[in-house]
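Only one protein chain is missing from this complex, and each of the others stays in its spot.
By letter and in written order, the chains are A, B and C; residue numbering begins at 1 in each of them.
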Amino acid sequence: MKAVRVHGYKQAPSVDEIAQPDLQDHDDVIVRVGGSGVCRTDLHIVDGWFADIMPVEPPFTLGHETAGWVEAVGRNVTNVAVGDPVIVHPLRTCGVCWGCRHGEDMYCSVSTFPGVNTDGGYAEYLRTSGRSLLVLPEDVAPADVAPHADAGLTAYRAVRKAVAILQPGQTIAVLGVGGLGHIGIQLLRAMTPARIVAIDPSPTGQELARELGADVVLGGDEAIEGTLHATGGLGADVVLDFVGENGTPGVAIEIVRQGGTYLVVGYGGELDIPTMALVLKEVTIAGNLVGNYGDFSELMALVGDGKVKLHTSTYPLEAAAQALDDLDNGRVKGRAVLIPNAR
Amino acid sequence: MKAVRVHGYKQAPSVDEIAQPDLQDHDDVIVRVGGSGVCRTDLHIVDGWFADIMPVEPPFTLGHETAGWVEAVGRNVTNVAVGDPVIVHPLRTCGVCWGCRHGEDMYCSVSTFPGVNTDGGYAEYLRTSGRSLLVLPEDVAPADVAPHADAGLTAYRAVRKAVAILQPGQTIAVLGVGGLGHIGIQLLRAMTPARIVAIDPSPTGQELARELGADVVLGGDEAIEGTLHATGGLGADVVLDFVGENGTPGVAIEIVRQGGTYLVVGYGGELDIPTMALVLKEVTIAGNLVGNYGDFSELMALVGDGKVKLHTSTYPLEAAAQALDDLDNGRVKGRAVLIPNAR
Amino acid sequence: MKAVRVHGYKQAPSVDEIAQPDLQDHDDVIVRVGGSGVCRTDLHIVDGWFADIMPVEPPFTLGHETAGWVEAVGRNVTNVAVGDPVIVHPLRTCGVCWGCRHGEDMYCSVSTFPGVNTDGGYAEYLRTSGRSLLVLPEDVAPADVAPHADAGLTAYRAVRKAVAILQPGQTIAVLGVGGLGHIGIQLLRAMTPARIVAIDPSPTGQELARELGADVVLGGDEAIEGTLHATGGLGADVVLDFVGENGTPGVAIEIVRQGGTYLVVGYGGELDIPTMALVLKEVTIAGNLVGNYGDFSELMALVGDGKVKLHTSTYPLEAAAQALDDLDNGRVKGRAVLIPNAR
Partner (left out) sequence: MKAVRVHGYKQAPSVDEIAQPDLQDHDDVIVRVGGSGVCRTDLHIVDGWFADIMPVEPPFTLGHETAGWVEAVGRNVTNVAVGDPVIVHPLRTCGVCWGCRHGEDMYCSVSTFPGVNTDGGYAEYLRTSGRSLLVLPEDVAPADVAPHADAGLTAYRAVRKAVAILQPGQTIAVLGVGGLGHIGIQLLRAMTPARIVAIDPSPTGQELARELGADVVLGGDEAIEGTLHATGGLGADVVLDFVGENGTPGVAIEIVRQGGTYLVVGYGGELDIPTMALVLKEVTIAGNLVGNYGDFSELMALVGDGKVKLHTSTYPLEAAAQALDDLDNGRVKGRAVLIPNAR
């Protein structure tokens, strides 16, 4: 089968012909890939950012946003059947460690991360386990939702924390209306009646925020003054940062209210804050990793109910290099998705 | 009456003879002061740290850790009566703003802070309101508990958050076993069966931690390795930082487990963390201000039940300058308390 | 001024001419009444149901759903000003007892309940306190929202508990689509993407539920089978019972899922359940009183944002007897509201 593989860091991945994966364990499932999301993290992987954090011996297949159809199942698999349309949780987990037993799959002490430290979904077929699979709601096509496996799931986890805090009449400020941000605003709109202040430096992002129903839309320069004005000078009850660099942490601390919460999703920059400011403002700052399986199933319920829509641009599997290059140069509208199998 | 007053920043406060406060409002209460805690914040106030944050026109009376007996009450006061032994919440609050209505007195939008931006408790009498007063449990003397009004209450608020997270078998690391830390460890011991790792550079602090029942006691150099060893390499579920300077924020981020919580109480230093670390570790960082009235009443219930004991050194009111100097030079054993009225 | 007063139980209240209330305390506020909701509880009060629970010496003025404009304020009142349009929380509370300090106004140990055990809002003017008043959002008229002071607030409190439990993809079953139920469904629609199964025996109630956006609408006979069918046989994650009599508690226990929650708002009937069923199903059952001030302000934020609309039928104050009779005989469309002052 065809697979897009990394042979060395800082060099373009190549389309290779390799053996199709087979069932090796009673928990294994083979997925015929119908869509594979192209994520900014893939660029970072190629650049070697994760080489030390999650080491892997190249070559390996990229792709951690995978959806498709079940091709084959091991004898112990009970939650999916051959032919089911499925989406794949980004981690393959053990089910018995502390993290797994508490429902926090991302903390699994022996997980693998296909596309990062083992073969992923930029391929015609993917080997995973039953635990990682979620059957798609009716009328939902794999290629249309693949990016939810990481982008959507990460946005969902942070939004879920925000929603648990926000009460009617309160305000959330969203920093960044791009790939994750446009999902985040839809999720907020579906899950809370709180007011949404969306902040993005680009007119495109601002326009998108308006379309998705943000109550107030601000450019980067207006972020601090505009948010304070929209909240009667108090600041936002929650700040949700999909950027995490280019100064957004400093802005976030300025615009969060006393006793408020700053949720960090994007990364790349630095948070620098005097402990005295942390204490006097009594602010809570929380990092957000990709979501767990419960988060994943809740997100897919919203997708099935038509409450979140992804904007995607599709590419054949062989055009992966083009898709990555387009992403790197800001030429992708919505999320790029590779299509290894049409159906 | 006598009162210890600040006449200008960076100059020693003086013992003045001023008029005794009287009832001016139906909610007012006059407290005959039985004990007034001497706090490191008082040194910062004299040095002018709060001149911009909470402005006040000198002269004003110091003292924000006050306990005593009710001397007189306005006609609308229902929760205390003349003669009651009481402790005074550090803020005088309105009762009707958003913060007050939600039980978070510290967020009162029109509060005053006696001893910081209005006359405080380094005096024979203090004017406050019924809302700020809590009747002491039986057999508890004002002079023995005055420092709980700030030091104890601040430690309690952070410990309460920690206890809500910690489950049996989990671990909390406590940074700093001084004025607040020694209260914090007692509170933890009373409120959770989780394991306590206490970290302090001084042998005195380490010895105190052992006496109070910490499960593991470490010096500053052993903090990281020792905590990881005590938690099977995972890190502490909660880190409670009573220092907040001299590098503790960096240590805290190292020793907190993935998905864990870092509670910041002490201040003076800086927290610098890449957003990528926040995200990958999915850590939550929360500042902690002094507690609300609910926290205060819970703390006093524990004091009444004999579960928290303060070590105090007493001084006459006239010796306030000596007490502040002793504190500044590390010569106070436990907390210093001024005694304006013996009973 | 005119006031509608109870002179004895089980006899019609009369329209009396009595003295207009004046300011007696520094916290007092006089409200010129713009709308006074007519509630089923008023019928129960006239019938003497509350004579033992909240005793009062007749005559007294009915009315616990009051909105209007501030006519006069005592000198300590800071949160409202003369001329403000306001809605009145049903209880007058002290602000310093355990309940008040924890934000749960309904648990105030010395509260009065105007319209139940002291003079209420079926009158041209009402004496209350600043603590009980909430300034209305712009463009919201007192007469249009008065019933929210009890009906809306009670529905809100229960819905808020439900929303804190419900996740996307989960299901709430609502029993009763009448006065409270039609508010409840609107609140749910605004606050959660969970699926709503609405159950009501009357075609009118069913039709209303459909208009308000319930996902599944069932008649009384279909309640059990229909809910189980709509939830894949599992049962509803939350059951919200606005009826509380005529067998709904038994139905609720049947249709709630294992580990689910049954929220009781309506009353009049009996809940009978073997402890073995409670244990094996591990169900949680929670009664719901009228909401606190925080709930009230959140509800009003939703009203101001246009997310909840009341259907009302207005009557002059003098027609109170007619309004009560219409209510008793099912002739009121929406909620009846008396109009003591047009503006």
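The rule is short, and it goes like this: contacts are C-beta pairs under 8 Å (C-beta built on N, C-alpha and C of every residue); 3 or more make two chains touch, one makes a residue touch a chain.
As the structure is a prediction and not an experimental result, all values here were calculated from the model.
Considering A:Val96, A:Ala141 or A:Ala164, the position touching the chain not shown turns out to be A:Val96 (whole complex).
From the options C:Pro85, C:Gly244 or C:Pro340, the residue with contact to the unseen chain in the full assembly is C:Gly244. Considering B:Val31, B:Val46, B:Ala67 or B:Met191, the position touching the chain not shown turns out to be B:Met191 (whole complex).
With the whole complex as reference, residues 164, 167-169, 190-193, 294, 297-302, 304-305, 307 of chain B touch the missing chain.
Although one chain is not shown, part of chain C still touches it, namely residues 53, 99, 104, 106-107, 241, 244-245, 249, 258-259, 264-289. Not every partner is drawn; the one left out touches chain A at residues 25-27, 76, 78-79, 94-98, 101-103, 110, 130-131, 293-294, 297.
We take it that only the chains that are shown with their structure count from here on.
For the two copies, chain A and chain B, the CA superposition rotation is 180 degrees, given to the nearest 5. Distance between chain A and chain C, defined via averaged C-alpha coordinates, is recorded as 42 Å. Shown for chain A are the residues in touch with two or more other chains, of which there are none.
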